[in-house]
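Data block below; observations after.
Apart from one protein chain that is not included, each protein chain of the complex appears where it belongs.
After this line comes chain A, so read on.
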Amino acid sequence: MNAGLRHVFLASLARRRLATALSLLAIALGVALGLAVQLIHGAALDEFGRGMRLVAGEADLQVMGPRTGFDDALYVVLAQRPEVADASPILEVEASLPQRDDILRVFGVDALRVRRVQPALMPVPEGEAGGEFGIFAADAVFLSPAAQAALALGEDTDVGTGGTLAVLAGPREEHLRILGSVPGAGRGQRLAVMDIAAAQQLFDQVGRITRIDLRLAQGVDRDAAIERLRPLLPAGVELLAPEAAASQVAGLSRAYRVNLTMLAAIALLTGGFLVFSTQLLSVVRRRQELAFLRALGLDRRTLLRGLLAEGAVLGLVGGLVGVALGYVLSGLAFSIVGADLGAGYFEGVEPGLRFEPLATAAYLVLGVAAGVGGAWLPAREASRVAPARALRAGDDVEVWRARPRWSAALASLGLALLLCLLPPLGGVPVFGYAAIALILVGSVLVLPAVVRLAMRCVGGVGSVGGGRSVLLRLAHARLAAAPGQVLVAGAGVVASVALAAAMAIMVSSFRTSVDDWLSDVLPADLYLRASSSGTSAFLTPEVIAGVAATPGVSSVQPVRYDTLRLDEAQFPVTLIARPVAEGAAVPLVEGDAESVRGADGLPPAWVSEAMADLFRVAVGDTLSLPLGGAPHRFRVAGVWRDYARQHGAVLVELADYRALTNDSRSNNVAIRVAPGVQAEAVAAALQAQFDGRNFELAAPGDIRSKTLAVFDRTFLVTYLMEAVAILIGLFGVSTSFAALATARRKEFGMLRHLGLTRRDIGRLLALEGALGAAVGVAVGLAAGGAVALVLVEVVNRQSFHWSMDIRVPLAALAAFAVALVLLAAVAARLSGYQAMRQAAVLAVREDF
């Protein structure tokens, strides 16, 4: 493109500064959100994967069991096998720290073996406090640099070498000497290392380990080794390649990550719509100018290229701003919400922000694509028109004569319906997202028809009114004659309103369902927990007995948690053992809570929806669960709703669990208070009884409000993205009306001559804006309802395997719709202000 043409095209962007700036901003926001989501999750996953590899070290295979571990005799067996060159036993404990909510991963290692298999976990003493056998000392602990930094935030923790660290071990608080560091762990890993014998004794896990990392002998093939070693493993213990563990975690969070990326993509799409509407308007306004250029000899292709270049420049600049903003957002997110954006997928890692050339380039290209894509239709339209016709004044009305496209609209909506019936691909509801995109496309396609229909209704109302309704009639005439105008202003509104409404319905359904679910699972009056998190703390039978004997307590229901490995390809499921027969609540969606054994004598088990989906089990099936190192058969008695564990959970009778495992510990206990006794009084009595022990006592209300706070935090990012989408939609209304108003200067001049005041014209514009927006909002709400259905029934169901009851927040949606219509009216009125200031005579003269 030569300098002259560059001036003709690109300078046009500079002339309509507001519209250009808003388009830029829209693209920038879309790019920024998408890139930030990518960066944050990429960094978190990398660091998580690094942690996995770090812990695995040079291991070829890892032997992994349930969270409570397995018999350490297996280590002795495996270490002697000829296939195994080196075996390193590990007892990993998620240690609870007193007066802190977070956990510390403590690795009990054999320092003499960890050196050969996982050198990064090597404890290195600092100073001479530990003496020559410091790494073996029963009260010695070594902290990774990240753990030292994190724990130093605590007030009374002296994390320097020679300081002490308090951890919860069962019901006790133990003080460990910090004798050095774990320098190999790197900056991002929060962990501690101690001697394996010391860890076993400290955490009451003597005889148990949670993992064995194996290096295979030279020339031994991994598959062959798996085949020969697997028969030696007890039930529930798996032999995994180190990559498998990392990919299990990545798989677990994938659906969530895709979800956020899709939201960002929709923001970007809305940006594209905005480019479309501003470009279309700009092309209309320049109709004569462009036709003149054509008449002067500019060929069709050059014109098309020039107009596309305008869109590309918008996309590129917006993309560049978006990239910068994306990095700023990621940096803020890391320091404020954490790497998982508050969703709790990546505990214990502290990733840093890094430059990602590939993702950055990809999002920049997406920004340009949005710009070019938005400019494509207007450019084609402008290049196709015959110059002779376009040179005629008043021809621009042609552009606004949008035809309804019923067949295309119905086809896309029908296809969307079909796509909803398809299963997910790789755990990601690809077809659900495609259906959402088709619904949005369909709703934009039906817009012209809806505008006609609406104008017919408005026409009816207008004819009855008379008098002041002249403005209404004018607005009606304008919109009915040129539905394309509504289309342009409305397309962005439809997309953003649909998205916002869908998210609002989905989140409201979800939140209400979670709230109901919490009432179901928290029926007791008080809950006593060994600690807020982690596996190192537990309640002994003596403690439970002490609770039961407290005056005012009518019954106690202990709960035990563990994890079970059922399948090497899947993340372990959570095992919950509770006294179901004694009335522990199960939020069932299928089956019943009768815990009687069937005719086959198999004990009952209740699986969560996620487990039913992931492991394809249904009520009545038999289920083999590895408990206490041996497989045991259960009968699936019901399916229950579980919003807490996306990887699946299985509930069994506490009595069955204890009989099979001899494990009499509990993690928490639900306490029912006798009738007529105040829960607070019992709480005070328990507090006094267990003074100095690190037990946590909570009322169901506290747990509920904490859980909902976590829920809201998780959706905070969603809310933010929603707000951005709506903002972009409003930009669309404002810019399109501003451009329209400029294009209609002569029309306004004529109206002024006919006796309308400047105020009347302002009202006319506001009315047109409100009508246009009302149609857009109405279509958007309908589309939003459909999208919400897809989100709840397809996307959520397939991503997270949970069902929910649909709740439409009618009041909020109505308020939102009214507010949007009013805002559109105000935006249209304000944007027309410039055009109305011109003298009537001047405006009309343009025509001659």
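Everything that follows uses one rule, which is that contacts are C-beta pairs under 8 Å (C-beta built on N, C-alpha and C of every residue); 3 or more make two chains touch, one makes a residue touch a chain; residues count from 1.
In this section, contacts and distances are computed from a predicted model.
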Choices "Heme exporter protein C", "Potassium-transporting ATPase KdpC subunit", "glycine dehydrogenase (aminomethyl-transferring)" or "Carotenoid 1,2-hydratase" - which one is the UniProt name of the chain not shown: "Carotenoid 1,2-hydratase"
Residue, one of A:201, A:550 or A:689, that touches the chain absent here: A:201
Candidates A:134, A:448 or A:552 - the one touching the absent chain: A:134
Full-complex contact with the absent chain, from A:41, A:113, A:476 or A:641: A:113
Touch with the omitted chain, as defined above, among A:80, A:335 or A:407: A:80
Residues belonging to chain A that touch the chain removed from view: 72, 76, 79-80, 89, 110-113, 115, 122-125, 128, 132-138, 195-198, 200-201, 206-207
